[in-house]
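Only one protein chain is missing; all other protein chains are in place.
Letters A, B and C mark the chains in the order given here, with residues in each chain numbered from 1 onward.
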């Protein structure tokens, strides 16, 4: 039997709440080796089931999370992921102070490294709010120093940083990133529809996509930052969209009543035979942090698996699960992705 | 320069109106060899542009269409395809009486064969209302007898009839069918969304699709016939949908104000990570007969092209454009389809 | 304290399941005199709270319902109203054989009358499937003979039958009907939107409404009957819609996955200043039988209250809750409706 993955988490937001509660949810379903776990694409990755995760260390800077047991911290506001009908009592690791800036200096890097070592962690999941490149860099150095692999959920540049990738690889560690693709998000649905039009010979005339929700991402309007928008646009790249025909509003508004749910509204207008109009209106509603956790669960298992198998660095098996893999999507040949997935016993994505 | 395709048409409904007006529409755009014709996937098929079509014979049984010039007959009610801003004066072929039943006997077969020969037609397009197997059979015999290829737009069994296929092939004629796929229809959009869910690991919980419109198909509720429903369901086959999770209402109602426009309403509900819900609501609005004509324009060119090239019978290049090709979709290997498309210089569908 | 209403019910379908489970639901909320019961417009009608209902007799003809306790019969398929988290154990009245036709003769009328008397019922709620005028007539005669008031939920003509109204009145009994308006249904929402357009000076160009769902009403397509359609159209009357501009499909399809839920899809297109287009697309999703029970709860209390107060016959207080009151909606002056509502201490509808 495979030993559980020893996970450390940085940033105890909704994603971690979704991850932890979800793991316990799947335990309540009984046999988790089967093919039919709702919302799970890959029951096993590298021999690890979705339930084979132990969270051994946790970091955050929010005062009322620090010092709490992880099982309580994930339920502390502003976290607002739904409270599932599962017990999270077994998550007793206390949240430790994370890396922060004081008077312009980044502090806490050594302490985090020490804590990672003390907890004997295998993989660190970096899941802070978007936009803190200094924090991402510092956590990456802590992980390197502690001999722990890293998964970067954010658009910050870490796996795309050649130095970092070389150092993690040299030390036998995994480095998986950057930026989570959604399990099923507006970008992939939108791209899918636009591709279908193109494939069928319908000429795209114009299209828009608006996203809104009620969690901290939308409150901070961080999603509106240039980086978020350009990431969104990259996600639509490769589709013959015609320059400027597709407009995307990553964060159209904070609607508190939605809580951690997210709504995307899309319109696609095309021209068919004889220039007659085709329109497609689509509304997608998802649990935002489930959308993240459904991908995180694969990324952390990939990281642990390649590390255990002594194939350190980045794995092409993660390409489809990321918005910005090290060398961009186009550079990974489908057969290489498939080969990497087979090695990890993941069913290849079509 | 390639000689224009000499087309005969049986059943002067909205599809023919869309085809004829569309051809003239593309002429008004000027250069039609280019890549950027709105709503056209393949500018050339077998050297034939979408404007290289002459309609040399036309058949119908509606009294106020018979004897009229085709350019007028296509605009005669109940036809309600929009009147585009193009002249159709050059379509001067007079509509001749089609094959019909009198006192239980099928009559007109010889007359149609004679007319096809007299007009020196290359390909006959069979486009009668759904459900008239006897008529489809009779027109196929007329075509055979006149040495004319056949394209069957309807779910009637013609190209799937081994005898017919052998006879057309033996005579050096094309036989392309059965049942048009839509250029962009609710089946393909629905299948696309369901596939995406499956690919991403979202577990389908339930889904429905309803279609309504304002043309004769919806008035007659013919679409509700068992054959139509089963054809719809086949179009969703191959998707892991779980038995009975997907419900389809091919004709939910006749809404006259929609004219030849068709509306499809779809809902998809799935389970993501931790069993949390994902929903997708989609409304597709299309010009129904443009949806047909956008596929017909390729099928008739394929028929003429393979006939001219002495590769009679059925062509794998047509598989993606049909709901029910001779041996079912699964039997045509992607590389064979691609090879056939290359031969005809069609850009392969992804 | 007011004595509970002694109710008899004919037809143990989803409406009765919704009514019974709902009554128990409100009991679980504690104080039911307050203003803030979710989904309840009138906490008290004639001194009766929504929880002051005892079901003392029940009739049906479905073999596996007859003989069962009412609390079990309401949960028997094809009933598919959701099972709320309440106990219905106290509904111990056994379902008795209802009025039926055998060899063309209507039988059971006397037995029902005797049972009503034996149970000392005050009001009989007639809630059979639509279209059985003979059954509605027979139950009305049974009620008259037993000295019990009647509420007719269906489009069958009972309260609009002058003879019946005179007889119930003469005997000191209430007769409330015909045909339930929905608590919040597609007709009233559609009418509301159309009125708003007219009020603002937007010129209606065209509009449609389609309804679909997963309960027996939709399976039987009974809603498609002429009577249902004309009832729907009457519900839109009084709105300046322009002849033929509004199309309604009462039953667009049976979609089993929806269970007792009902979906209405509406489109409204109008012309504003300078003839520019205004469009409004609306989807309404309701629990179909809750929509009925939310109105039934008022109608039965009105019936009991006017009977107890010796104001037999029909009450204008019920006009807004019915699709077809005895003399049509136009004949009841707003002030008379308001006066009747005040008498019953109902808050007047705006």
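FYI, contacts are C-beta pairs under 8 Å (C-beta built on N, C-alpha and C of every residue); 3 or more make two chains touch, one makes a residue touch a chain.
Bear in mind that the values here come from a model prediction, so they are computed numbers and not experimental data.
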>> Using the touch definition from the top, which of C:107, C:166, C:196 or C:333 touches the missing chain?
In response: C:196
>> Just to verify: which one of C:75, C:114 or C:278 makes contact with the chain not shown?
In response: C:278
> Just one of C:61, C:293, C:306 or C:340 touches the chain that is missing; which is it?
Replying inline: C:293
> Which parts of subunit C are in contact with the chain that was left out?
Replying inline: 18, 21-22, 25-26, 36-42, 82, 84, 183-184, 188-189, 192-193, 195-197, 199-203, 270-287, 290-291, 293-294, 297, 349-350
> List the subunit A residues touching the unshown chain?
Replying inline: 206-208, 210, 212, 245, 247, 249, 252-253, 255-258, 265, 281, 283
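Note that in this section only the chains that are shown with their structure count from here on.
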>> With touch defined as above, tell me whether subunit A and subunit B contact each other through largely the same residue numbers, more than half shared, or through different ones.
In response: same
>> I'd like to verify one number: the distance from the centre of subunit A to the centre of subunit C, where each centre is the average of its C-alpha atoms, in whole angstrom.
In response: 50
> Between subunit B and subunit C, what is the separation of their C-alpha centroids in Å?
Replying inline: 47
> Can you list the residues of subunit B that touch 2 or more other chains?
Replying inline: 281, 283
